[in-house]
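Only a single protein chain was left out; the remaining protein chains are all shown in position.
By letter and in written order, the chains are A, B and C; residue numbering begins at 1 in each of them.
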Amino acid sequence: MPNNEAYLQMYRRMLAIRLFEERVNDLYTRALMPGLAHLYIGEEAVAVGVCEALRKDDYITSTHRGHGHCLAKGASPDLMFAELLGKKAGYCKGKGGSMHIADPETGNLGANAIVGGSAALATGAAYSSKYLNQGRVVVCFFGEGALGQGVLYESMNLAQLWKLPVVYVCENNLYNEYTHFTETTAGEIVARPAAFGIQSATVDGQNVRAVYDVGSKLVDRARKGEGPAFVLANTYRFRGHHVGDISRDYYRTKQEEQRWMEERDPIKILGAYLTGDHIVEQAELDRVQDGLAAEMDRAMQWAIDAPYPAVEEVGEDVYA
Amino acid sequence: MPNNEAYLQMYRRMLAIRLFEERVNDLYTRALMPGLAHLYIGEEAVAVGVCEALRKDDYITSTHRGHGHCLAKGASPDLMFAELLGKKAGYCKGKGGSMHIADPETGNLGANAIVGGSAALATGAAYSSKYLNQGRVVVCFFGEGALGQGVLYESMNLAQLWKLPVVYVCENNLYNEYTHFTETTAGEIVARPAAFGIQSATVDGQNVRAVYDVGSKLVDRARKGEGPAFVLANTYRFRGHHVGDISRDYYRTKQEEQRWMEERDPIKILGAYLTGDHIVEQAELDRVQDGLAAEMDRAMQWAIDAPYPAVEEVGEDVYA
Amino acid sequence: MHETTDTTDAPAVTVSRELTFGEAVKEAIAEEMRRDERVVLLGEDVAEAGTAFKVLTGLVQEFGPKRVVDTPISEAGFTGIGVGAAMTGMRPIVDIMFGDFLALVMDQLANQAAKIHYMSGGKWRVPLVVRATLGASRRSAAQHSQSLHAWPSHIPGLKVVVPSTPYDAKGLMKSAIRDDNPVVFFEDKMQYKVKGDVPSEEYTIPLGVAEVKREGRDITIVATSSMVQVAVGAARMLEAIGIDAEVVDPRTTWPLDEKTIVDSVKKTSRAIVVDEGYGRYGVASEIASVIAEGAFYNLDAPVTRVAAMHVPIPFSPPLEDATIPTEKAVFDTAKRLCGK
Partner (left out) sequence: MHETTDTTDAPAVTVSRELTFGEAVKEAIAEEMRRDERVVLLGEDVAEAGTAFKVLTGLVQEFGPKRVVDTPISEAGFTGIGVGAAMTGMRPIVDIMFGDFLALVMDQLANQAAKIHYMSGGKWRVPLVVRATLGASRRSAAQHSQSLHAWPSHIPGLKVVVPSTPYDAKGLMKSAIRDDNPVVFFEDKMQYKVKGDVPSEEYTIPLGVAEVKREGRDITIVATSSMVQVAVGAARMLEAIGIDAEVVDPRTTWPLDEKTIVDSVKKTSRAIVVDEGYGRYGVASEIASVIAEGAFYNLDAPVTRVAAMHVPIPFSPPLEDATIPTEKAVFDTAKRLCGK
């Protein structure tokens, strides 16, 4: 059971993601950001709940909607903003961008812009951990859309056969881009990992405490060598598929969005728990928010001011 | 319930496959056959039981171990032998060979040498049947090794979502080439289709009557528009992975082979049922055998004598 | 410049309109869907969303969800379904969104679709169209920016279309849909908003016929897809310094109209090949070697390739911009080859 300080830490992490993402949207609206970005707003509890259960040297893989995973695993907002803006100081020297942030320091094997593209990679990292006796666990984050990719099943089969320490975390935010997941997903989601003998669990992805509980249990189990696991986290993205996805009426209603934002906001939910139980006062949460907002503003401005890589660098890093 | 004539027909079909395959092995031993061939001996009840449940205009897809499927769906042994020898008179003008026999006449969409390679194709044919209201059912035959291929899961998901008339028939002959399937297959096989909501059944693949029963039920169900199905047929290949796989001790014992051949031979099992219940006399079965053997010898000799395609034909049929 | 190889009877009066490249593609598909019930569209978000690039908006309204079908994110699966459906009476168009995802369907495309006709001795046919995109410079980074048309072009049994204008896109798409073979149709994502004349009367353009987009005497620039615009731009710049460039657009990389290309170079005696794929083992290499062999005795300078830089496409704008062929690069190369 985590203590209150741990919950406060999760609150901070979730809020950091929220504030980071709001600024990403801002950068886009102000035409400062090259390309697009896929915001994690609304889904913060999944990344934070799971990553709090990890050691620093544990690995994660992430997706096109990856900023939350990065931050939850401990990445610095300034280097992330820089990467999103294509600046030299970014995590990947500007070469990766929003969809490819990677960071060995925090065990981030990288975001992947191929849906399902990291399933086998994560499984391979778990293979290393087991082979090298490192006791590391790997978490593979993906959206429910990745359930459409065959390589996920190939990977789960292998992970279970070889009892690899990998936890597959399926973030079901209800939509594959603009299509409801029920139109693309037959049967029961958790029956799929179960068919391979993989331990699986469903969790309310808006409740970080619940995610943390399930996450720690399955991460510990994997670390002990008891094999892979699968978590279905039910969640919702509050914003568009990407920052440019503004008119969404044709695939989901405003009411649906409104309902999730009002009733199922993971930050509000944890906030209410913390203040309701008088673990912290609202004023303290407000201070946290102010502090984080200032930090994010600084980080963003630093990134805006940072230089682009020199054109000559384009040819570097192709081969090791 | 099929009548006795139907069972006799199944007996004939199974025996035809057996006698065909023995001659294929012969051709190989006599160095008359180009390349290799994967014999279906021992597994005859699966193809025959399922195909007896099909209409002539229903489709099948097949595998590298495909001669049995072809014959069960009604192909002519002479044109098959010719194809196996690379002769112009063969089903594919000699261009396909053992692993690629295809025949629109009998609804054979083709054998596929990519393990799992026909899963999506079969599903696509079922899509046509439904779209064009043809009432055709498609049977996709594959070995349990194909459970390793992601595209099978992608296809099953789509088939179930769109309620397509396709029956996936998994022939579990215990081995992926030289590796026991338990080393490559986690969990329970039938849980995999079930995870997609697909109706599934397990059947003794050495008992053609049982296969036929399950097959007809699921084929009819598919034809009525009630969706795809999956049959796990437990079986065994009596011979090597291919005709050149002679020393098999390193992956399976002689005793295991012996046991299957003696106790679980599908032809003997049906023969015993037919004679045991006095539906036919052994003498009649012997006559059937002699007749088929003579037919197969003629077909084989015809193919041996048939000419190769002219070299100029190599450039034909690349584009329609 | 748009003297096209129209295979339909020419109408008395041709009313021309401006359409965007995207609209032209959509119109071709819509016309063929009206004409032939067996034409259906499968892909991720092709229905209500009208594709991620909003190119097919409206089709589901006209043809219904039975013919414009949203799929799961299963490129290999639904491409294979397209192959099987094509074999059995349909004429599916499969949409794989970003051309980078071709990597997920190469088995269905190269081992299945391309070979089924041949392996079956001509008995089965696969009248399938696979729509894919190419082209960088959208700040989409390495996994969403590649131009992989060289891969399918390498495989016998496939045809590959790389249209450069709305007019060509429409006429070639109609031919691709009517073709009895698997055709991979590459659309440059950056071209979707580009406008061009498209007659309202029906026409098709045969696969395998190049077009001279601009006539010239001094040097031939063979260019594909959006690189045709780059070549035409470079030709304009060259005009200013007295070099008269001919721009040849093969329009399909297979069948490849070698004759038109080689004849042009025989006339001009110099050649540049511009393609947005990687130069190494790429489309530019094939066309360059066809020219170097076919026009050998007429060449006054080495055939030179201008193609994507040999790096995964970087995200950072200044870096990405450095990786793709520009008018300036083509201009400089032409100038050098012409000894000016």
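The rule is simple: a contact is a pair of C-beta atoms (placed from the backbone, for glycine too) under 8 Å apart; a residue touches a chain by one contact, two chains touch by 3 or more.
Nothing here was measured: the structure is a model prediction, and the numbers come from that model.
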Worksheet, complete the sentence: Chains in view that the hidden chain touches are A, B, C
Response to the item:
Of the candidates C:67, C:131, C:251 or C:305, the residue in contact with the absent chain is C:305
Discussion item. Just to verify: which one of C:110, C:194 or C:228 makes contact with the chain not shown?
Written reply: C:110
Worksheet entry | Identified contact with the non-displayed chain, of A:53, A:71, A:84 or A:119 | A:119
Item to complete: By the contact definition given up top, give the residues of subunit B that touch the hidden chain.
Response: 34-36, 86-88, 92-100, 112-117, 145-150, 176-179, 183-185, 250-251, 308-309, 311, 313-315, 318
Item to complete: List the residues of subunit A that touch the chain left out of this view.
Response: 59, 90-96, 100, 102-104, 109-110, 112, 114, 117, 119-129, 131-132, 150-151, 154-155, 157-158, 161, 316-320
Worksheet item: Which parts of subunit C are in contact with the chain that was left out?
Response: 100-104, 106-107, 109-111, 114-115, 118-119, 141-143, 148, 150-151, 153-157, 253-254, 256, 277-278, 280-286, 288-289, 292-294, 296, 299, 301-305, 310-312, 314
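Note that in this section only the chains that are shown with their structure count from here on.
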Worksheet item: Is the way these chains touch best called a line, a ring, a star, complete, or other?
Response: complete
Item to complete: Averaging each chain's C-alpha atoms to get its centre, pick out the one most distant from subunit C.
Response: B
Worksheet item: Using the average of all C-alpha atoms in each chain as its centre, how far is it in Å between subunit B and subunit C?
Response: 41
Fill in: subunit A-subunit C separation of Cα centroids, rounded to whole Å
37
Worksheet item: Which integer distance in Å separates the CA centroid of subunit A from that of subunit B?
Response: 46
Worksheet item: At which residue positions does subunit A touch at least two other chains?
Response: 147-150, 183-185
Discussion item. Touching at least two other chains at once: which residues of subunit C meet that condition?
Written reply: 71-72, 74, 76-77
